Each structure stands twice: as C-alpha cells, then as structure tokens.
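Taking it in order: structure first as structure tokens, then the write-up.
The complex appears here without one of its protein chains, the remainder shown in place.
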Amino acid sequence: MVDRLPRSVNRRDVIRVAGLAGLAGLGLSACGRGFGGGDDEPEGGAVQLNMVWWGDAKRAEKTQAALTAFQAKNPGITVKTEYQDSGPYKDKLATRFAAGDPPDIMAMRMDSLREYADRGALLDLGQHGGAVDLGGLSDSARTLAEVGDKTYGVPAGLNAIGFVVNKTLTDKFGVTIPDGNTWSWADLAAFAKQVTQASGKKVYGTAFEPATLANIIVFTRQRGEDFYNAEGGLGISEATVVAWFEMINNMRAAGGFPPPGFIENVGASAEQSYLAKGAIASQIIPTNNFLSYNAAAGGNLELLRIPGETQGARRGQSVDCPHLWSIASASKHRDEALKLLNFLVNDVEASKATGTTRGVPPNSTVAEEIKPGLQEDDQLATEYLAGLQKESLPRSYTYPPGSSKIASSLATIATEVEFKRQTPQQAAKAFLDAGRKALGK
Amino acid sequence: MTSGTTTHAPAGSVTRDVPAAPRRRVTKRKDRAGYLFLLPWFIGMLFTVVPFFASLYLAFTDYNLLNHPQWIGLGNFREMLDDPLLRQSLKVTFIYTFVSVPLSLVVALGVAMVLNQGIRGLPVYRAVFYLPSLLGGSVAIVLLWRYVFGLNGIVNAFLGWWGIEGPGWTSDPDYALTTLIILHVWTFGSPMVIFLAGLRQIPTMYYEAAAVDGASRWRQFRSITLPLLSPIIFFNLIQSLISSFQTFTQGFIMSGGTGGPADSTMFYNLYLYQQGFSQFHMGYASAMAWMLLVIIAAFTALNFLAAKYWVFYDN
Partner (left out) sequence: MTTRKRFARHVVLCFVGAVMMYPLLWMVSSSLKPSRDIFTDLSLWPSNWDFSNYPDGWTALEQPFTVYMVNSLVIVVLSIIGNLVSCSLAAYGFARLNFTGRKLFFVLMLGTMMLPGHVLLVPQYIVFAKLDWINTYYPLLVPNFLATNAFYIFLMVQFMRSLPRELDDAARIDGCGPFRTFWSVIMPLCLPAFATTAIFTFISVWNEFFGPLIYLTDSELYTVPLALRQFIDSEGQSQWGQMFAMSFLSLAPVIGFFIAGQKYLVKGIATTGLK
C-alpha cells in the first residue's frame, strides 16, 4: 500500500512523521509525567493537606519555608501546595468548590468570604474552640472574618491603606508636606494644587482611585456611616457618595488631580505606578506594599495617614488584611488543617519565614518579635499597623454576598463622573439603586 | 448494475422492489463508511454533550456553585429582560462584531492577495504579518498597549505632530471599544493564513486560460478568485462571526476583567463570566450562554442560507 502512495506524500514524510511520533512516545515513557492516575495519596497513613493561595514565586518560596518548618514538627502531615496569580486563583477555587473537590486550607478574599461562608462551604473556627488560638490578635484583627457569632477565617496578615508622598518631588518644588497625622482633605487639596502649580503641570499633586472600595470606605467611616453595615446592607448615604465625588472633581478642577483618562486601569503594581514614574507626587497604597513602592519610586517616600482622621465624626481608617486563611468545611483532614492554621498564625518561626509577604503578622506579639529582622521600610509599615491597632477604631463589617457587583458598579459610575457624563448626584443615585438591587435589599 | 435491472424488468409491483433492495444495501454501506469516519467524533461528543446539556439544565435553575441548583423555570430568562448591563453587553458585542469582522476579513484577504503574487521575500512577510496573532492575548503584550495607547502614549505623540490632541484610547469610555477593534484588525494574520492556503489551491491553469483570453486582473479576481475561494471566505466569515460573538480574552485583559471604562468594553461573554464566577450566579450565566447560542445559531443559519447564492462548491 505504501508503494502506491502518490508523490506528494512521499515515504520520507511518512518516516518523518513516524519518527516524530516515536520520539514523543519515548519522551513520554521516559518521564511519564502527567499520565499517571490522578492525585496520589501518600502511603502509610500519612495525611496530605492541600493548601492554595495567590501570589508570585517569591511569596511561594517564603511560604514553603514556613511549611517545611511545620512538616518537621509534624512528621505525619505533608502539605501539597499550589499558587497562582489572584485572578486565575479565584476561578480555579470556585470551580473546585463547585465540583466538590475543594482544597483543605486556602487563601480567601475578604470580598468573597461570605459568598462561600454563607453557603456553608467554610469551617466555623468557633466550633473548634481552642484549635486555633486567636488570643494574640487585636480586636480589629480578630473580627475581620466574623459573621454573626461565627468565625470563618484568620487574617493571613494585616494591612491598612496609607498615603505616600514622594519627598524628592516636594523638596524639588519647595512644597511642605502637611502633618500626616492631623491633615484634612482640604489640606490635601491645597497641597496637591501647590505641587501641580510649582511643577508647571509636569507633576500632579495627587491621584488615587475614587472607585477603590478601601478608599471610599475610610471617607464613609469618617462621616459616621458604615459602607456595609452589620445587617449586610449598604450603609453609605447618597450625600456621602456625592461628597466624595465632588471633592475629587474639585481637586481635578483646581489642577491638583490629573485630568480624565490619565490613570489607566491596567496593572496595579508598584513599578507600573505613576508614582514610580514621577508623574504624580502622592497616592494611596496598601501599607504592605510600602517597601515595593518605595523601591520603585526612588526610596524617598513618606508614609502618612489618610486625611480627615481628626476632623471627621469618627475615625475612618481600619485594620484590613490582604487575605484570610480559611478551611473548607468539606475537608477530610480538619484537625490537621486547624493545626497548620494555628502554626501559621501563632508560631514565630512561621512568621519569620513568611515575613511581611501578606502584611504584618496578625498576632501582635509575633509581629513585635519579627520586627527587628525586617527591612527598614517593612518596620515602618509594621509600626503604622501597630499604632492603628492600639487605637480604638470603629468596627468594620464583612462584605456581604453580592459585593463584587457593588465594586464593579462603583467603578462604572466613577468613570461616568470622571468624564463628566454624569453629575455626582446622578451617579450617587444610580450607584445606590444598583447596590441595593445587588444585595437584594 | 441497478439501471440494468430496471430496463429489462417487466412492469409491476415487483419491479419497484428489485432496485430498492440493493440501493438500501448501498445506503447502508455508505452509512457505515460515514459513521466509521465519524467514530472518534461520536465518542468525543460524549465528552461534549454531557456538559452541554448540564448547562442547559442549569439555565433553568438558581445555582450559586456551592449549593444544589434549585429549579426556577424561566426565572433567569425573565431576569434577563430587565437587566440593563445585559443590554449594554449585547450592544458592545454587536458593535464589535459587525465592525471588526468585515474589516479584518477585507484586510486579511487584501494582504493575502498581494502576498500571493509571487512577491520576493514572501515567507518573511507572511511570518511578520502573522506575528501579532502569535502574541495576541499574552499578558506581556497588554502592558505594551498601555504605552502605545495611553494618554501620553506613542499614538498620541504621533497625533501631536499633526497638532491633534488624542484621547486616552483605553481609559476614555468613548474610545476604548474602538481601540479594541483596531487591535482585533491588527491580528488579521489568522484569516490571512487561511486565505493564503485557499488561494494556493486554485489551479493556476484557470488564470493562464483567462490571461490568454485577455481578461483584466479585476475580471480574473471577480470570475476566478472570488468564486473558487468562496468556501474559504465563507469559513473565515462563519468562524470570525462565532469567535467574535464570544470575544472574551481581549476585553478581559484590557480592562482587567471589569469591562470598563464605564462598561464600554463589557462584552457579553465577559459579563457572563462575571455573573458566573465573580457573583456566583452560575444559573443566570448558563441562561445567558444559551441565549448567546441561539443568537449565534441564528446568524450562522442566515449565512448558510445566503451561502446558496454566493458560495461555489464543485459538485
């Protein structure tokens, strides 16, 4: 039959294809990776925990070091880990839960905590009393994952938002930075305008995302309202939304805030930021990123509190966390997972290994103990958090289910206002309507 | 063989049965051959069909991924009638499809025709023009767009020479979709490669004959290239239409998954994804998926009907 093959597919081609297939076969039998029978459980009664989180390779290396220490102390337990970037992580987690194949212990976003918890997918740590000792956590930290009388996770680390100012630029333009503990939003506006004017419009005084929830939440709390209230509804008033957008519009009109379309929504890392490029002189950042922003922006950033903390009805800042550790209620190895969680939260060695990759350790004693070993910028961020935790801040409530819709509708109306397609009044009304609909209240 | 039997057979009921028997056998044999060729596909359908109908079932349920789906009949579809964001996403998807599909096909065919004229350095050009399709959705490249299309980006610097103050091409809600359409046309390489392959299948003797008859280039294009390439054009049209209705990655990466600025790049599939995976409304997302299927099927069917008048098969 081969003899009768037409010219255009000659024997050499056939041999080549066969050779290629043979090579592939050899490659397979040589390594055989990926062609086994699925997940292998370890033999001999050992327990294998599956732990997942998001982050980059560096965070993984640090976490792995902590897990190695854990496994050395607990010979019967091995931990199989997996990590991705935050977006894909979220999709895979949801898929695994939906298919009934959840990990044992996982990084949980604050804004999806209750999507899982309210549907019974997460373990209530309160039911397992002493298994995870939360005694070392401040009130602000402990209540972060509290829903009613249940606790569905422990902060993997703590952070807050802070205002950073590039001192190199302000020195260059001869603008003095207001007192970071007591400045008001009006001070910020005046400062920003000064910078822009002194630089001849080459550098804008300040820029931050009006639609980032953490930012507007501080402003809301300062006005005596809760963005999300204890009942899981929207507590923010129309007047506050209007005030927020009018304030930013005014700063923009005065020149302190960049024109519409200046801030792109792609990428949020320190290196890509306009602060690093010297196009703006100040912005809001999560405090756990202070080190990377300072490195990217030339090493002369000053970390201030958010404006308006001493002028408002009450304190606005709150202690937050990059993510929680939660345990799946369907986990087959609950006790071991709880043990690991307790180790991550309370063991000094664990936090020494992980450092500040997920923010300041939630256990205050542990945080103090690892502080001397940290880089200077991380020490500063740790002190910032320690300071906040010692003060009495109004309690914040968990994001109710449906809150992702609220975040996206806030982003939409913020752009509408930015490009003057809607007035702050129209936008506020549209936002509250959409928000109430999303929460079903 | 069959014709031989009919001509010699006398009239009557028997004669009608005689040719019928072997024909049935022939059909059976033909059936068997056809089914044999499709065997892998039939087995593959098992993998496809189960999730396919599972999602159809889910379209009639309230399903949050974590609890068992609850049957709610037409509830999801009723909700879709009163969803402004769904209307917005349909609008975005339709504009994108009806502008970018014809545009990129015309560009792809044009470039393929130019490259098919035995130009020197053809492999280099072909590879270079195909490059964007290789890079398309990579994370690295999206970062680049920010520098090309940003308020102070390369495009605006270029426009600045001519005294035009350009907008924020990706951050301004009035321009973001246009930018995505431009980027789509930029990846004309895939249809171009298919056109090129199709052009190469047209026997050169047709052109030689036409040249002898003194037909102009335009005339050759109209009477030889277009009809003989029509099955390939038709393929590219259907394929781009289907994939364009399902656009996801471009919108997702450009807006970081939000569909912004101000929902101006909220593609249907992006909104579907948000509903399913960010808001845990998988029932609603499934209903949306089946509505999209109906929309795409309708447009595809229309095209297949129209194809009778312009697609030329040799049979």
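For clarity, chains are labelled A and B in written order, and residue numbers in each chain start from 1.
Here, a residue touches a chain if its C-beta (ideal position, glycine included) is under 8 Å from a C-beta of that chain, and two chains touch if they have at least 3 such contacts.
Note that the structure is a prediction, hence the values are computed from the model and not measured.
The undisplayed chain touches these shown chains across the complete complex, A, B.
Per the touch definition above, the residue from B:P51, B:G73 or B:G214 contacting the chain not shown is B:P51. The residue touching the chain not shown here, chosen from B:L85, B:L180, B:A262 or B:A289, is B:A289.
Residues 27, 30-31, 33-41, 43-45, 47-48, 50-52, 54-55, 58, 65, 111, 114, 119, 121, 123, 125-141, 144, 147, 186, 190, 193-194, 196-198, 200-205, 228, 231-232, 234-235, 238-239, 242, 245-246, 248, 269, 272-273, 276-277, 282, 285-286, 288-290, 292-293, 296-297, 300, 313-315 of chain B touch the missing chain (whole complex, contact as defined above). By the touch criterion stated above, the residues of chain A touching the omitted chain are 4-9, 20-21, 24, 27-28, 31, 33-39, 50, 54-60, 80, 82-88, 91-92, 95-96, 98-101, 267-272, 276-277, 286, 289, 292, 295-296, 322, 357.
Methods note: only the chains that are shown with their structure count from here on.
Taken together, the chain B residues at the contact with chain A in this complex read 64-67, 142-143, 145-146, 150-151, 167-168, 170-174, 254-263, 274, 277-280, 282. Looking at the complex, you find that chain A touches chain B at residues 87, 90-91, 94, 97-98, 115-116, 119-121, 259-267, 272, 401-402, 404-405, 408, 411-413, 415-416, 419, 421.
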